[in-house]
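The complex appears here minus one protein chain, its other protein chains still in place.
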Amino acid sequence: MQTAGPEDVSFLDNRRYAGLLAQTKAGAVILHPDFAEKVPEGCIALAVPEPYVGWAKISALFYPFPQAVPGIHPSAVIDPSAVVDASAEIGAGAVIGAGAQIGAGTSIGALAYVGPGVVVGRDCRIHAQVTLSHAILGDRVVIYPGARIGQDGFGFAISKTGFTPVPQLGRVLIGDGAEIGANSTIDRGSAQDTIIGPGVHIDNLVQIGHNVNIGAFSVVVAQAGISGSTQIGQGVMIAAQAGLTGHLKIGDKARIGAQSGVMQDVPTGEEVLGAPAQNVKSFFREVITLRKLAQSGRKGPKQGSDKE
Amino acid sequence: MQTAGPEDVSFLDNRRYAGLLAQTKAGAVILHPDFAEKVPEGCIALAVPEPYVGWAKISALFYPFPQAVPGIHPSAVIDPSAVVDASAEIGAGAVIGAGAQIGAGTSIGALAYVGPGVVVGRDCRIHAQVTLSHAILGDRVVIYPGARIGQDGFGFAISKTGFTPVPQLGRVLIGDGAEIGANSTIDRGSAQDTIIGPGVHIDNLVQIGHNVNIGAFSVVVAQAGISGSTQIGQGVMIAAQAGLTGHLKIGDKARIGAQSGVMQDVPTGEEVLGAPAQNVKSFFREVITLRKLAQSGRKGPKQGSDKE
Partner (left out) sequence: MQTAGPEDVSFLDNRRYAGLLAQTKAGAVILHPDFAEKVPEGCIALAVPEPYVGWAKISALFYPFPQAVPGIHPSAVIDPSAVVDASAEIGAGAVIGAGAQIGAGTSIGALAYVGPGVVVGRDCRIHAQVTLSHAILGDRVVIYPGARIGQDGFGFAISKTGFTPVPQLGRVLIGDGAEIGANSTIDRGSAQDTIIGPGVHIDNLVQIGHNVNIGAFSVVVAQAGISGSTQIGQGVMIAAQAGLTGHLKIGDKARIGAQSGVMQDVPTGEEVLGAPAQNVKSFFREVITLRKLAQSGRKGPKQGSDKE
């Protein structure tokens, strides 16, 4: 809102910024009906119950999702046994391995690597320098630059005589419409598959261990990590820098707060926070309890002298 | 065990899943002798004291470690002064710098970059899109996609007049059989070398600062970070998302728990947890103390009214 001019559409979603509304020079502002009467003169209020969704839809009209430009760059290296749809776009320096399949309308970015046998569905966006191996992708999947999908997980057995490597034999299955952030890593399954459900959104620098299964429309924010074989329900929100140990079950619509350290199963709909993670209200009760205690300890001697 | 059929071998290692044993349709299950009599009819119990090690060894018989396919892909760019063994495999689009050496039986993945003067030993697996610079690798080293080895560390002196860059002059030395996970970063030494001992296993998205020295067969799990000049003993376990400040000494066989924030030296064999990290038992005693206190504080008023 601060930089928009009379030719621009802006939006007000975070109420924290409501005070800036009076100063906007935007031609129109998308906002909640509560604020519609507070726009300055000359500014049109576009009132909708969910302003950020409104902004998303309006800006997509002006900036539609870019289409693949069909064709294979002459510098790309395509194995003769790979099957690339004629409507797909293969960027400069990309490498496509034996038996790989690239679907209609999909673009493979510059210097990306698609390993042998990998299947990429329709209308996917595989950005620059991504690695795909041992993976099957649905349609409309977006993989941001530098993500690593399908390498061997951290698989070795520790015994008294040292480490024994455990062959990693599974795949990564990624559902329709899922998105994987820049430089995130998703390991292939060991004896089963690692599964990323449809519509799952994974942010940058996230680590997903082998055999993890993430249910549809769950969200994993930046730098979070999920250890091997943990099962995440549908519609779960895992905030930034949270860590989950292995072999857990996280129920549908659970919410894992930022930097949480989750060491136990989380029931459906539960919101947890802290390390070890616990119910969010209990967490804040502990924070307040300790804060008061440390402060009273500090005041303690003074109170003592007051009594005298 | 849940998906295996009569032609398959499965395993039971985590006792948490023991309840599933009765339902398995696997032809054979590798398990601890304690469970050998609980396999269903028609299933062969392969009882061994360390079931996961047994699984590792048996599955390696069926899926042996892939061998390098000797040859240089025509799209690779090899400096004329580099020395590539005739039995090595160089992938599509890989770039090998001046004076680099690639040992017998080693494979360099597609689009990987091996900088000037880097030495890679025998039977190594350098996966796609890895960067190696200022590094000397032993034999049987595995580097997963996107790992960055040997770039300048975070080296600058802060004074009243601003930042003065400090030339980073050391190397990264990686011992035989070490493994480095996807998108992990290991900075070159500043005035000495960064050293990764033989058999060390580093997971994905780990940060290793300049001059760090990690002793043989230590393990660093995903998203952990070790600051500059810290010395890690042998057989140390550093769990996921742990952070160690610089210039510390961590004794042999120490165990650093997940998300720990280690600000002091850790003695040999000690197990620490929390931030600031402390003895693991002390950590959990504090967790319980605070939990009880917050709960009693909550009940406090009620107890007060009981007294009336």
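Per-chain numbering from 1; labels A and B assigned in written order.
Note that a residue touches a chain if its C-beta (ideal position, glycine included) is under 8 Å from a C-beta of that chain, and two chains touch if they have at least 3 such contacts.
If you're wondering where the values come from, they're calculated on a predicted model, not measured in any experiment.
Student: Consider the whole complex, including the chain that is not shown, and state which of B:V9, B:I30, B:L46 or B:V95 touches that chain.
Tutor: The one listed residue touching the chain not shown is B:V95.
Student: Which of these, A:S190, A:Q259 or A:Q278, touches the one chain of the complex that we don't see?
Tutor: A:Q259
Student: With the full complex in mind, choose from B:F11, B:W55 or B:Y113 the residue touching the hidden chain.
Tutor: Here the residue in touch with the unshown chain is B:Y113.
Student: Mind pulling the chain A residues that touch the left-out chain?
Tutor: So the residues of chain A touching the unseen chain are 3, 10-11, 14, 16, 50, 52-53, 55-57, 59-60, 62-63, 65, 73, 75, 91-93, 109-111, 127-129, 144-146, 181-183, 199, 201, 203-205, 217, 221-223, 240-241, 258-259, 287, 290-291, 293-294, 297-298.
Student: Please identify, in ascending order, the residues of chain B that touch the omitted chain?
Tutor: Residues in contact with the chain left out: 77, 93, 95, 97, 111, 113, 115, 129, 131, 133, 146, 148, 151-152, 154, 156-157, 159, 162-167, 169, 183, 185, 187, 191-192, 205, 207, 209, 223, 225, 227, 241, 243, 245, 247, 259, 261, 275-276, 278, 282, 285-286, 288-290, 293.
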